[in-house]
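One protein chain omitted, others in place.
Moving on, here comes subunit A:
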């Protein structure tokens, strides 16, 4: 037998996995902090999902102006290149190994071969995956014409191919609504947006799209079946009650040649699970401290791999934060805190991150409520923090800044709740 060819070894302070907004912002920040950084992305181009998000609405916080997705991505990419950050596209990560706190290995394939990179820290910014038709219980024929929203978006906005003429969209989150607009603009007929919940899943400005194009929105409904010969021909829709159970006799069919599934995103954490990173079932992403470090020391996470964000601005912010964490970790050989304050979910808080706070730094808490409410107070009784909010919705992530001083007032835990004011 031939001996195994030697896998070339590269060495960096930090490897960033994922070249989307979180990864690029992390790599830029890491470089600015003087770290030797390598960025890897499996796509042929940088930007992650942004180059296909051609609608405006990005960057109002981060760049203080309204950009489209590709514009946001190209600004970060330009800065990356200016700083001379090393990156590889078409680089697929096969495995992450955690030998010790300051010895981590990332093995990746690329058009020029297989490599292993040794690094002291890893920033994992691999984004999320889309939930697919089987996951939301749609049965029926296995036909052409069923796409996730992201697939349809790639077809239309990268390759210039309209995926269908008569389209039913499952899910009224931002992605589904934005795709409804793109289909309608390009001349397809959007026959319905079907939403399981009794309220739309997206931001108000995106719900407006339905009005612009006279697209029917079916709230408290779900698509249960798809039928066709070769290609989608019709989909079966059924009403659901307040417990999300199907209402007998309420089903009807919609003729369509395309079904687009926009049923939410799930953080991409398979490779992290393999090395023992603890996952929070509520966010679907890793349990992290206030430096966005996972439960495996030196492995940081940012962006939609951490939790599903609705603004790219927060994604980029998390990337920078993870880079600062990596810097601190590498310099001190670990992130130490005298005590960790555990963040607990109180009333009407569905998910929250980070999970542990040191009180050494100011921190942003990112949280989502479980159900819509008006006239509420976001409260952290343990430290006497209160914030009045006129309205909260599951679709809109709440970002709350806590000062180090405030956190220091907490004992071993801190409960965050959203209650009627």
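Heads up, the rule we're going with is that a residue touches a chain if its C-beta (ideal position, glycine included) is under 8 Å from a C-beta of that chain, and two chains touch if they have at least 3 such contacts; residues count from 1.
What we mean here is this: contacts and distances are computed from a predicted model.
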item	value
Per UniProt, the name of the complex member that is left out, chosen from "Molybdopterin oxidoreductase", "Heme-copper oxidase subunit I", "A-type ATP synthase subunit I" or "succinate dehydrogenase"	"Molybdopterin oxidoreductase"
Given A:71, A:101 or A:360, the one touching the chain that is not displayed	A:71
Of A:9, A:81, A:139 or A:208, the residue in touch with the unshown chain	A:208
Touching the absent chain when the full complex is considered, from A:82, A:103 or A:186	A:186
Where the missing chain touches subunit A, by residue	44-45, 51, 54-56, 67-68, 70-71, 74, 156-160, 185-187, 203-205, 207-208, 212, 390-391, 393, 396
